[in-house]
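The structure follows.
A protein chain is absent from this complex, but the other protein chains hold their places.
Right after this comes subunit A.
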Amino acid sequence: MSETHDDLSIELKQLIIETLELEDVAPGDIDPDAPLFGEGLGLDSIDALELGLALQKRFGIKLDAEAEETRRHFSNLNALKALVEARRAD
């Protein structure tokens, strides 16, 4: 089952919704395997910058200069979760 109810998933969903002010999205609407950008949740290039800042503030995560890699981390919630688990500073 891909549905995740763990604390970090919920925290990340709330971080996305709050940071990007997605007023029409509830945490349950974010499918952990669906794309966050473009077709899925409909996020865009400005959201990517905002999300990068929010990850740094909340988890102390510094993104790499490899743009392709950054894009892969942001591809869906599970990928984002894996990034936070691997790199969180706290």
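One rule holds in what follows: a residue touches a chain if its C-beta (ideal position, glycine included) is under 8 Å from a C-beta of that chain, and two chains touch if they have at least 3 such contacts; residues count from 1.
Criterion: contacts and distances are computed from a predicted model.
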For this session: From the list "Heme exporter protein C", "Succinate dehydrogenase", "sn-glycerol-3-phosphate ABC transporter ATP-binding protein UgpC" or "AMP-dependent synthetase/ligase domain-containing protein", give the UniProt name belonging to the chain omitted from this structure.
Result: "AMP-dependent synthetase/ligase domain-containing protein"
Exercise. Where does subunit A touch the missing chain, residue by residue?
Worked result: 17-18, 21-26, 29, 38, 42-46, 48-50, 52-53, 56, 62-65, 67-68, 70
